Structure formats: structure tokens, C-alpha cells
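Every protein chain except one is present and positioned as in the full complex.
Right, subunit A next:
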Amino acid sequence: MATATYMEAGRAALAEEMRRDPLVWAVGEDLGRGGVFGQYRGLVEEFGPERISDAPISEAAILGAAVGAAMMGTRPVVEMRFADFALCAMDELVNQAAKARFMFGGQTRVPLVVREPIGMWRSSAAQHSQSLEAWYAHVPGLVVACPSTPADVKGLLKTAIRSDDPVVFMEHKNLWGLTDEVPDGEHLVPFGEARVIRPGRDVTIVSWSAQVHVAVEAARKLAGEGIEVELIDLRTLWPWDKARVLESVEKTGRLLVAHEAVAVAGFGAEVAATIAEHLGQRLKAPVRRLGAPRTLIAYAPPLENAVRVTAPAIVEAVRDMVGRS
């Protein structure tokens, strides 16, 4: 096992899948020059400009063309640069990609992957910073992946490329440089299988994407106070590992969901409601969730920081839940 950055792991996953399957190709703006963050650097040299294809700044055409190309048996990997820009292609993703298999009665499949980098990235402001994963979890037909580690980027991206369903693949921009161990070669992470980052008896924290690392910091601090957190990284929001979370909360009796996205109607609400429905009477404390306030993300660092779910905020919520505040 070697170490790699989150970005390198994604690049390796795509390259391995393109070597394995000649029908896999990537398309998006500036891919030939390596992509906006360098995720595609070097790939055009190996695979040529037809398979690492530059596209006009036409999000609807990029995603719509991917739908048509997927229905014709190829496996496009679509780059949207920022999740915010993918909104220019919502019809193509929500009305076309997600629905084609069903509304055509199973005559076709749309095996495409849409890479939508999410999250706050210092001073990118309101149109380059959103975490919109909950929107897609709401749409029947879509898979939603939000990896938090280099190993998961590799394993989930490879699974996504091999999936016959359309997959919204959300990488966090603040994690591109994160370095960690990544299994060599055939490393596949299945959809809907959460990862327990640390076991604990007192409180279950559920998180995903970059927020997982904030929760790790909080859990360390809480451990120093004698509060043992069981931290679960969902990895995919649809499907999500309900069984794993239920099992954990049965044990701890307490659930906190923490995510970077706006709390209102966020995916944390789905997790919280599910646990409340199943375990309501047996909980030791009311289910809690932490997310951003329902405001926009500003440019100036102090304003940006004001909407973050921080480790101290998580620590405080957990202390409150266990009656130690």
C-alpha cells in the first residue's frame, strides 16, 4: 500500500478504469490541461483527447451528451468543476439521467458519473462553495457518493464508473491535498457501506466528506474527557447504511449528525428522522444535528468561518447530550 493524495487517488481510479474498459471516457471543461484542480493531469497524454475530452463551457450539453453517450453503451465520466455549476445542467441530470431507465420501462441504462466538487474552499464565496448532496439524495434514480479519504475516493470512484446507475460523485475541494494510504490495484468500495472510524459506547456521530475530519478532532477531544464517540462515515448518502447507523445508536443510545451543508432539509434530517422513527423510545437523549445556518457562504474569512460546523461545536453538542455541559 502506498500513500497518495485525495486528488491522486481519484486520478488513479479513473486511469485504472480507462485502461480496463475502452468505453470509459471523461469529458468536461479544461480536462486536456488537467482539470481545474489537476485531477486529470497527465491523462490526456496516455488516453488522447478523444477519451479525455475538452468541452465547451456548456454544462447542459456536457451532461446531456453524457446521457446520450451512456444510453449508447459508453461510460462517460463528467466533470462539472464545481457542484454549483452543475445546476446549469439540472434537467439533464434530474429529468433525463435519473429517469431514463424507469420511464422507458427498463429499455435503457444511463451509466454515467458526474463529478461535482463540493464544499468551502477559502474565499470562493457563494457560487463556488456549496454542499448540495441532499438535493440528489432526494432524486430517485441517482446514487450519491461523498468520500472523505483518498482510499475512499479511489474505491468509490471505481465502483461508480462500473455502476450501471447514474452516480453523483462529490469530492470535497478542501481535501484535494489530503494524503493517506491507498490500496494498490483493484480496490472497490461498495455503495451503501458506511465505515466506522472509531468505536465508542457513549454517542454515535454520523458524518461524511470533509466534516468527518472535523468530527475526528472532536472525538479525540471528547475521549480526553472520558466520552467515547462512535464515529461513522456514511461514504454514500444514497444508498446509505441505515443498518450500520441503527446498530450503532442501539448501542450508544445517542445520535448526532454533523455535516457542512445547510442544516435545514439537509441529509442530516433524513438520518435523524430515521433513527427517531426506529429507536425513539429507546434513546437516552433527543437526536441532534449540526449543519450550517440557512445563509449563504461569504468571501471574507471571518464570515466564512461563521457558518462552519467546528470541532468545538461538535464537542459542545455531545457534552450536552451526555449531560456534561
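As a convention for this text, contacts are C-beta pairs under 8 Å (C-beta built on N, C-alpha and C of every residue); 3 or more make two chains touch, one makes a residue touch a chain; residues count from 1.
The rule we apply is simple: contacts and distances are computed from a predicted model.
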{"item": "Among \"3-oxoacid CoA-transferase\", \"Phosphotransferase\", \"Acetoin:2,6-dichlorophenolindophenol oxidoreductase subunit alpha\" or \"TldD/PmbA family protein\", UniProt-listed name of the chain not shown", "value": "\"Acetoin:2,6-dichlorophenolindophenol oxidoreductase subunit alpha\""}
{"item": "Identified contact with the non-displayed chain, of A:4, A:143, A:275 or A:297", "value": "A:143"}
{"item": "Among A:103, A:188 or A:264, residue touching the chain not depicted", "value": "A:103"}
{"item": "Given A:12, A:31, A:52 or A:69, the one touching the chain that is not displayed", "value": "A:69"}
{"item": "Touching the absent chain when the full complex is considered, from A:15, A:36, A:61 or A:196", "value": "A:61"}
{"item": "Chain not shown, touching residues in subunit A", "value": "23, 25, 50-51, 55-56, 58, 60-61, 63-74, 76, 91-92, 95-96, 100-108, 140-143, 163-165, 191-192, 236, 238-239, 242, 277"}
